[in-house]
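Pasting a structure below so you can have a look.
What you see is part of a larger complex, with each chain still in position.
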Amino acid sequence: MMHEPQTLTPATETKMTARDVKVFYGDKQAIKGVSIDVDMDHVTAFIGPSGCGKSTFLRTLNRMNDTVASARVEGAITLDGEDIYAPSMDVVQLRARVGMVFQKPNPFPKSIYENIAYGPRIHGLAAGKADLDVIVEKSLRRAGLWDEVKDRLHDSGTALSGGQQQRLCIGRAIAVEPEVILMDEPCSALDPIATAKIEELIHELRGRYAIVIVTHNMQQAARVSQRTAFFHLGELVEYGVTSDIFTNPRQERTKDYITGRYG
Amino acid sequence: MTGPAIFLLLAGLGAIAWVSARARALRLQTVARASGRRDAVHSLPGYHGWYVALWTLIPAGIFLAIWANVAPGLVTQTVLADPAAQSLPADAFSRSALLGEARNIASGAQAAAFNPAAQALVEPYRAAIREYGIIGVVLALVLAFAGGAYAFTRVRPDFRARTRVERLVMATLLIASLLAIVTTLGIVVSLLWESIRFFSMVNPIDFLFGTKWSPQSAALGYGNKDAFGAVPLFWGTIFIGAIIAMIVAIPLGLMSAIYLTQYARPQVRKWMKPILEVLAGVPTVVYGYFAALTIAPALRDFAVAIGIHGASSESALAAGLVMGVMIIPFVSSMADDSIAAVPQSMRDGSLAMGATTSETIRKVLIPAALPGVVGGVLLAVSRAIGETMIVVMAAGLAANLTLNPFASVTTVTTQIVQLLTGDQEFDSAKTLAAFALGLVLFIVTLLLNIVALRVVKKYREAYE
Amino acid sequence: MTVERLPTDWKSDAMQKRIARRYAAERRFKFAGLFAVALSAAFLAFLLFTMLGNGLRGFTRTEIALQVDFPASPLLLDPANITDQGLAGANLPMVTSEAAKKALGPDADALIAPTAWTAVRNAIKADPRILGRTETVRLPASTAIDLAAKSKGTPEAEAAVARLKQQGVLSTGFNMGFLTGSDGTDPTQVGIWGAFKGSLLTMLVTLLLSFPVGVATALYLEEYARKNWMTDIIEVSINNLAAVPSIIFGLLGLSIFLNFLHLPRSAALVGGMTLALMTMPVIVIAGRNAIKSVPPSIRDAALGIGASPVQVVFQHVLPLALPGILTGTIIGMARALGETAPLLMIGMRAFIATPPGGISDPATVLPVQIFLWSDEVSKGFVEKTSAAIIVLLIFLLAMNGLAIYLRNKFEKRW
Amino acid sequence: GDQGAGGGAGATRDQIRAVGSSTVYPFATAVAELFVQGNPGMKSPIVESTGTGGGMKLFCAGVGAQYPDIADASRRMKKAEFEMCQQNGVKEIVEIQVGVDGLAFAESKKGPGFKLTPRIVYEALAANPYGKGPNKTQSWKDVDPSLPAIPISVFGPPSTSGTRDSLAELILEKGCQSDEAMKALKEKNEDEYKATCTRIREDGKYVDSGENDNLIVQKLGANPNALGIFGFSFLEENKDTLKDVPINGVEATYETVSSGQYPGARPLYIYVKKAHMQAVPGLQAYLNAFAANWDPDGVLTKRGMVASPEDVRKASGEAVKSLPTLDGAALK
């Protein structure tokens, strides 16, 4: 097991850190002491076979595991040096700062406009209607969706295609000005063309946020990420620069996985 | 021969048929299997057994069922031909009563005759019953043997006995499910038939739109024109079932569902849910008693204390409140289902945006679940307006068109009960009116249910 | 392109205030939910306590101990040959009344129940030898005395009670007769056994009719029915029947079973048939859900090795769905047990002083008995009504409890 | 129990069936109970309270196991009903008067102490008093200055109940006839007379209280200003919460009702089908049980029935034995 953080080139700015994180579902341990640093302006990919704990670990980063009654988290996770599990940390605000995009696009059954405006509204980020309009437009632009939907902002978000819905969800996350964006297999429900669009979008967003993406598709991890973490049975087996992991894995398990021996 | 004995005899025959057919099939199959071809043998020996057993039992059983209805008539005719029957009274009822008594004694259903005249007939009856009993049993046995023999000759390794037996099973299931249609037809026919008679006496327009309900004046012979205006009943029904009851049930039911599903600890939920469900399990007659004896007087005292005019001790409010409480579990379980049907991903999506739980519920879950909740409320309304005992016992009989919840109103179901029990008058428009009211109630609840189920179903599909 | 926004200052005062407001709203909302649950539960508790408060007294009765000097009384009875007929003609009411007057004063008839002589009869039946001596027999007190002794009565009755207490002849004990007797006109003498037996017979008919038909229908619809107009009609019928107001079933029973088929009025048979029509859709719907919850993988597995559809259903699906079906059946039966309105329509509301002997005998059922007693003149019936309600509720709660237990025990997650 | 009506051997019944008046119901059931106690092994008679009118309809529907043996009535059989019976083959009917009942008027113990006359009752309750247009009276004072200014609110029996017929016949018609024109109308136009004199207002002042006499009693307790109309036995039974309202200054007591002095006194009857006497076991014994208990010190008076005068009782006792057939000509 590796409790020592696996840090990479010192040139990068660290946004989030995890130290010896353990997650339990009831009696069952899903994450067995993971330490990792998430860097600013990079895309970090989590890969590993099904059930290895990628999603579980990702969800500890914005405390979404709080919503699972049986889940319990140990260890320390910080955002900008602040402990996110400290009592003084406000979950509601934390989640605004660490946004999340899910596997299945999950727009609210409201209009496109309302989907984007939802976050700014509940957090009181817009001074008025005009301000909100500005936020909605900007978020949709960043999510690469503006041109496709600008004429039908008041149509239902669920009427969009799968890929558009996923970009809408990304836009919704962006609208509250997060610092980190977590994505849990954002393309696995999409067709190849929509997948390519999202991958492109991730490229564009990279400069502005720290992005963590979980993926099943190793080719995708190779294409979009600069850092890759390989999980297996709740452990972080290897973490490193993506190109190194794929061409020159240090661990046997990583190699076996990448070459399709299991999973 | 008595019923149970015949039954046992047939059962024994069936068992014999089963065993022998199975043995034969087994023997033939062992030989056939030796030939090596897999499809040389079709059904398990047990199916051959069933096939033959059913052929033994069903024709004989059908015959006996028919015979049981035909034989008594034959027996009676034989007895009437007996000299002892010449002394029977001419009057039909006494005559048939005597005959019935004699038959009861003969068949052992009755110990002794109340009427000495019946005693003379007992012996002839006994003889006739015995005679026809023997005929019936012999015929049944012949049928059983014939059926069994026919089926037995068909037992061969490649005979598809399983398919035949299964076809019968399927037919039985199908017939069972057709009973639902028969029941529905029964309802429609029985309501429609009497309603048509009613509407031949009372103009449907007067009935549906008249504002004066006073079947008593019809009964007193003042004509039907102004007596059967059902609007006050419709209003009372809506006032109690769709307005007052819902004002109680919707907020309490919805909030209970929200609390139990979204906030309560699993342990609390595990206990509270069945406790609330008990509210729906309490018989309505108990609610009625409670409403009439505890709630209504209290409400009346309260109304008098705050100076409300026309407060009645049989108030719409008492019935409506109690009915609302009864409906709470219904609304809450419908709301529960609808909220649960909103995909978890909606909830996650909202929470991940930094919304609090209540914001998530109010702004995402409820709007998303709304069609389901509305459908559930419609179902609850349809239940409330069909509810009978609470209103019979607590709402009163005064057909008032009033907005005052402390006043007495009457409902469709109350009037149905009132018209058909108690002081009834058969075959008058007054009695038939109950069926017309029933028809209206049936149609309205039917429509409500169809609409509600549509809404709920559509909504479910939206998330599937 | 639009203006760049500054990063949000989550720590600002305004933001903190806003957060505090949102949390306050959260707490209010949660409290509203808790309040709703508590209010509903409180109503239930209130209902139950009211019934218990009124009804527990119904299970006891007040008795007056009376010395009867049998040899001296003008009994028309041959001690060597005690028969029911003989006892009926033995002048017992008069003997009892005389004995009471002698012991308790001239107003004794108002103190003991009108049917008190039956207690003397039962005593003789139990031990004919008492005819040779003076015996103490415990007679039920009249309604007025009973009420006054147990709670509050009229001033006269209260006075009488005080007097009887002083004489030491008054006692209150468990009223076994309430559990073994039938309907009557004197509240001190009534019992629920007649109605209870009527309920049992009715439920028996209901169960025997609705369970097989309901299960068969559920199986057919869930496992075999191809989507066509006929199954559509069956489905619509069943869903509608489940929602048709119960009183409509009463109208159906009245016009089809009674007026058309001329089945016996007031009988458990007709009541059971009417309720079976009502219960059947409940069983069908519960059955379909139970069958649906059997994972398709089980069916696939069986079909995959060549089981026929009938084998799949009867060897795999039905055994696995049975707990769910039973749960639904119990709930449906519990509903039928509490049902009143349809039975009123088919005449199960008559006065019947002996328990029904079979399903074609006139009978009444518990809820109807409650309805009838709630309408009685005598005050003594108030506590009897509540007591009958307690009995009914105990049964319903037990049935519902059983259903919940079954559901929890067999709730399978595949 | 009933047997299937297979073949020619008709249905039998081993239980007596009685239907009819809710006023007679408590007495009929009490007798049923005595019958069971006195005839061990016999099944309990089945008594259904359907109201006198409803009972007559059922009773007169025919002869046979599916039709009742006895109709209880709180008024005499009407000519029309008798004719219906005849039409349906119920030829021989035995009429037996079992007792007397008073149509009692009562108020809460806390009530104002009404003193009424038939005229007052008529003017307060008639739909169309004296045929002079709809009843506009709101309070008792509007009817008669001697009465308090309390809103009129009367709980009473519903139509087709014998009690309602008695109310019409014994009180309303009497009050109505205080107007000479009405007497004249009776001769001229019977129907219009009936309508004017017996139709009760429907504006909520008179509340049709169904069968649930018990609830009336309770409501009176809760509402001191209301008036209730019901059988004398109900009043007796609830003396602790209710008090009597005198009519013409006569209070409803056992004595005044029995003697016929009380204006609201009326006879109670049972009607029996002679054709059923043989066929239904125990019917004669049931009638005997009635006769054995209708004396002034009998069980029925303890239940609130008022015993008939001695001569009537004697005649009725004879009737139970000899079962004379009712002559339709004697009916109205």
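Miscellaneous remarks
Letters A, B, C and D mark the chains as written, and numbering starts fresh at 1 in each.
Just so it is clear, a contact is a pair of C-beta atoms (placed from the backbone, for glycine too) under 8 Å apart; a residue touches a chain by one contact, two chains touch by 3 or more.
Keep in mind that this is a model prediction, so the values were computed, not measured.
Per chain label, the copy numbers in the complete structure file are A x2, B x1, C x1, D x1.
Following the convention adopted for this analysis, only the chains that are shown with their structure count from here on.
If you compare B-C with C-D, the chain pair joined by more contacting C-beta pairs is B-C. With centres set at the average Cα position, the gap from subunit C to subunit D is 33 Å. We define each chain's centre as the mean of its Cα atoms; on that basis subunit A and subunit C are separated by 59 Å. Multi-chain contact residues of subunit C, defined as those touching 2 or more other chains: 22, 349, 374. For subunit D, residues that reach two or more other chains under the stated contact definition are 49, 211, 215. Every pair of chains meeting the contact definition is listed here: A-B, A-C, B-C, B-D, C-D.
The residues of subunit B lying in touch with subunit D in their complex are 69, 72-77, 79-80, 89, 91-104, 109-110, 114-115, 212, 214-217, 219-222, 292-293, 297, 300-301, 313-314, 396-398, 400, 408, 418, 421-427.
Across the complex, subunit A meets subunit C through its residues 90, 92-93, 96-97, 122-125, 134-135, 137-138, 141, 176-177, 179.
Residues of subunit D that touch subunit B in their complex: 3-4, 6-14, 22, 49-51, 53-54, 57-58, 61, 63-65, 158-161, 191, 194-195, 198-200, 202, 204, 207-211, 215, 218-219, 222-223, 275-276, 278-282.
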